[in-house]
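Can you read through this structure? Questions will come right after.
Just one protein chain is left out here, and the rest sit where they should.
Lettered A and B in written order, each chain numbered from 1.
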Amino acid sequence: MPINQVQPEAVEFDVHTDEMLINMGPQHPSTHGVLRLVLRTDGEVVTEVTPHIGYLHRCAEKIGEHLSPRQFLPYTDRLDYLSAMNMNLGWSLTVEKLLGLKVSEKTRHLRVIMAELGRIASHLVAAGCYGLDLGSFTPFTWTFRDREKILNLFEAACGARLTCSYITVGGVTADLPPGWLSQCEQFLTEFAPVVDELHAVLTSNAVFVRRTAGVGVLPAATAIDYGCTGPVLRGCGVAWDLRRDGDPFYTEMYDGYQFEVIAQTEGRYPQDHPYPPVPAAACLGDSWHRFYVRMLEVVESMELVRQAMAKYAAAAGEVDKPIPLKKKLPQGEVYLETEAPKGQMGFMVKSDGSPIPSRVRIRSSSFCNLSVASELCRGVLVADVPAIIGSLDLVLGEIDR
Amino acid sequence: MNIQEIHSRLARAFQPWLAATGFEAIDPWIEVRPEGLPEIGRYLRDSQDLWFDMLHCITGVDDIELDAKKSAAKKAEQPDWEPHLELIYHLSSTRHRHRLVLRTRLPRWHEDTPGRLPEVPTVSDIWSAAKWHEREVFDLMGVCFVGHPDLRRILCPEDWVGHPLRKDYEMPREYHGIPAR
Partner (left out) sequence: MAEFLLSISAPAWLAYSVAALIQCALLLAVALGSAAISIWLERKVSARIQDRLGPTRVGGRFGWLQPPADGLKLLCKEDIIPAAADGPLFRLAPYISFCTAFCVFLALPFANNWVALRLNVGVFFILAVSGLEVFGVILGGYASGSKWSLYGAMREAAQVVSYEVPMALCVVVPVLIVGSMDLVEIGNHQAGWFWHWHVFHDPFTFATFWIYMTCAVASTNRAPFDLAEAESELVAGFLTEYSGFRWVVFFMAEYPAMFLVSGLASVLFLGGWNGPIPIASLLHLTPAVHPLAGWIGNLLGMCNFIAKGVLGITCMIWLRWTLPRLRIDQVMTTCLKYCVPLASAMLAGVMLWMYLLPGGVWTQAEQLWSPSTVNAATAVRREQAPGPPRPAEKQAHHEPEPMDVVWTR
């Protein structure tokens, strides 16, 4: 057992007080939206956590049964609204898989740029908010400052900052404006030193390590059992990234790209960059590792954006235009998962031959990642609950759909 | 391991529970009978060379044609078609990196009595991910998972009436005095 792990009996010396049921949320500063957690507490020790969701349920799947895929695209923006580009990508690829449509090389690289920028933006919010959950306000403003720059790039590309609807079925809504690539290059140059600053105030900060290392330890088997994906799964040391291990229809988007799956395997992380060392108190699968994986993925995504920009600039031809709004879908059913920043985002489309799908299913990564919370928050302290929930990086728009 | 191999493995042990297959589909699938689901699931998870340790998603599909004309046309096309529910289980193996789509077919109502939910055995004791996915299917599609430890509504409020993702669902006129339509 890591030294930092809370032992309820050691904290409380077997002094049992009255049990208390507390509502954490749906209005609470650290539940990242309208999540409600019912805590059963015994003094400062939480014996049971029951998540209640559905406060942001907007019937996205039902709406999908009434709209054509391109009309549904803006609704995907509002699933994980912190990485709308990745949601757009997941939906577009799913419909393209049903249509059997392959996009041009130029479009493919453009999509990689956008998806990876979206991943950086999402991980920045995750890192900043995680600092906030632990009581450190400053990294939050730093990460939002740099996220703004990514949103500026999105705005320059498609006119929208948050709900982009840029990557769309068949292609993208428009090619990049002139000068965009140099702006993006400038952002990457400016952003690189910020990662080190974030490592200084969070990852390797002594108080941060004390609050996260050994807290909320998720064994790899449990993570897989609960269907946890993304950084939550990789934080357990499972090298599983759909960009490498996914459906061929998705992985071919990353053909020719150099990247490694960020997970601690054989006791070490990929060592391409000067990362701060893993503290002794941290154990695989704890909140610290989940956070660390995200921070490393930011660096990796920057590298991918650089590669993609070079490939995009080199690619000949035009970017693809979207399919017609009311294009008939072939009969059939497809399911495709993509590696969104928060985990594997799956879409299923079932069509009976009309332009409007007969069933749309959204498999949310945060949904599965949250379902393991009641396992993680057993016998922890009240202060650990935000530390654990925050390390799962939830977005309620995606959970409640 | 590809889908045919998986199917032949299953056929050796569970032939009576296997129904149709869809090897030509974009995502090839194997259909099983609901009562065989837990056994097959356990076999899929525990066999060393199958090792389907991750359940990605459970999808409920309401296969009904509300329009009478279309319904008749579909019936003419496929004589054995009946309005039914389908459950689709998307599985994968983190060890062998292969995927499987498992599906099962349920009546829309238990014993054709509207209001009685069709029953299917739970797989939440095999994959914990099913705990919440089955709750969601129960909530939105109206399928009763027998043996589920905590089968409550998950997205809709607990006193909600009906199962919204069914095709014949009608939004209530009001909910606790809030006009809904």
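Just so it is clear, a residue touches a chain if its C-beta (ideal position, glycine included) is under 8 Å from a C-beta of that chain, and two chains touch if they have at least 3 such contacts.
Keep in mind that what you see is a predicted model, and the values were worked out from it rather than measured.
Note on the chain not shown: across the whole complex it touches A. Of A:70, A:211 or A:289, it is A:211 that touches the chain left out of the display. When the whole complex is considered, the residue among A:20, A:221, A:310 or A:325 that touches the unshown chain is A:20. Touch with the chain omitted from the figure is made, among A:135, A:159, A:256 or A:353, by A:135.
Chain A meets the missing chain through residues 6, 11, 20, 22, 28-30, 44, 131-138, 141-142, 145, 201-202, 205, 207-208, 210-211, 381-386.
One rule holds for everything that comes next: only the chains that are shown with their structure count from here on.
Taken in their complex, chain B has these residues touching chain A: 25-27, 53-57, 59, 61-62, 88, 90, 94, 97, 99, 101, 127-129, 131-133, 136, 140, 153-157, 164-165. Across the interface of their complex, chain B is touched by residues 53-54, 57, 59, 61-62, 97-98, 222, 224-227, 238, 240, 245, 247, 332-335, 337, 344, 346, 348, 350, 359, 361, 363, 367-368, 371-372, 400-401 of chain A.
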